[in-house]
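Here the complex is missing one protein chain, while the rest keep their positions.
The block that comes next holds chain A.
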Amino acid sequence: MKILMVCTEKLPVPPVLGGAIQTYISGTLPILSKFHDITVIGISHPSLPDNEIKNGIQYVRVPGIILEIYREGVVQFIQNNSFDLIHIFNRPRLVMPIRGAAPNAKITLSMHNDMFNIEKIDPTEAASVLKEVSNIVTVSDYVGNVIRTLYPESVPTIRTIYSGVDTERFLPGNHPKMSEIRNSIRKQHGLENKTVLLFAGRLSVNKGVDRLIRALPQLSTKFKDLALVVMGSKWFSQDDVTDYVAYIRALAKKQSIPVVATGFVSPSEIQKWFASADLFVCTSLWQEPLARVHYEAMAAGLPIVTTARGGNSEVIIQNENGLIVENPEDPSCFAEKITTILSDKSLMKRMGIRGRELAVANYEWNRVANEILEVWQQSIEAPLTNIQHNDLESIQTPLTNNTQSETLEVYQVEPDNEFSKQDKVDKEDKVDKKDKKDKKEKKDKKDQVDKKGKKDKKDNKKDNKKDKKDKKDKKDKKDKKDKQK
């Protein structure tokens, strides 16, 4: 079959910049392409050609970042090519325009987060989309259930296909390929003889790492050898430190348990930190679809403590490969679960081994790809939609409204909002331009910082902050004085 996979407008495939969806697509392509004639359309990136055929897969890359611009490129490509099946990733808002360009293709839609929520897509359009697709694939039961709850009458078949992990790359720290790396990382960061807790994720209110830092005092009374590693890129940022990052840094500084921040770690290197840890903790406070880090932690043979939010707990078998925190708002609930695992070394070991077993048995890319192949088959056998042509036109009009183009996925890409994704949504009317600009600014800033030298920058910023404060104090005093006169 001739199949087109349509990526999102945010990040390129292969995942040179990371990204859960991009990893999902890249992980399964080697297998999928053995069975079908596959084209992947995604966004352009300076490190990737706009057109290439690699390992039998055709890649087409068009400008992206802004959904409207990306949509134009995708639609144009589809108008000039024909496919039996089009598999759209996480962009229900691309479905109707693509249907317009490919009236005879079957459409499968993959959902990686809550893009069917009403602030993301107009309910009228959403209902049409649900009629138009043969089936929907979700990354967790949670994501599928949200869609069912929102649109109980009109949902097509929804199937959860959990994501996967490269179990050859993510390996336990005692694996021959990893032990040296583990030792050297631990040595380099003063983690020898420590029991290392690992957090990996965006440093934001939603991801909740502050709860883990606040659990440390309680843990320190029971365990003398603990350390916490925080793998998230914004810890050391200077120019755009968010209040949240400042807050967690201030908390971390006062801990008797050492808190090691890794700063930015390239997506291709993160397995090294997983291999260097002893226990993985996910602290998410929001309804998270299902974070990839769970698969990575399992593959690395780490026991997992995660939260009962969104789909995260779906891959945890309590007491087998981890424990679930029911009330993640409360730091002591983390302390309690972590204590349960750390105080029983044999349980801890068993959980790690079981996690690795589960990863190899259930979460290899092979399994993911095979399930996608099944879904494709069903899609091809399903009848083509019978939606009226008139409806189609009326549905396409609102798509020019860019208020819904912001995506939940952004959190993986642009972790610049500390409060919630909802804040992002609030910015929706300006976000497209802003995203683009921010990226440019960030790049520019980075270039500038690189030139200047990191340490230099850090020291300066500190002074600057102080200066600013001094100045503010002075100003406040002056104002007060003025007004008293």
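The working rule: a residue touches a chain if its C-beta (ideal position, glycine included) is under 8 Å from a C-beta of that chain, and two chains touch if they have at least 3 such contacts; residues count from 1.
The definition used in the following text is that contacts and distances are computed from a predicted model.
K.L.:
Going by UniProt, what is the name of the one chain that was not included in the view, given "CotS family spore coat protein", "Glutamate/aspartate transport system permease protein", "NADH-quinone oxidoreductase subunit H" or "Acyl-CoA desaturase"?
P.N.:
Cross-referencing UniProt, the chain left out corresponds to "CotS family spore coat protein".
K.L.:
For a quick check of understanding: of A:118, A:246 or A:384, which residue touches the chain that isn't displayed?
P.N.:
A:246
K.L.:
Of the residues A:214, A:292, A:309 or A:354, which one touches the chain left out of the display?
P.N.:
A:214
K.L.:
Can you list where chain A touches the absent chain?
P.N.:
Residues of chain A in touch with the missing chain: 205, 210, 214, 239, 241, 243, 246-247, 250-251, 254, 419-420, 422-423, 426, 429-430, 433-434, 437-438, 440-441, 444-445, 447-448, 460-461, 463-469, 473, 479-480, 482-483, 485.
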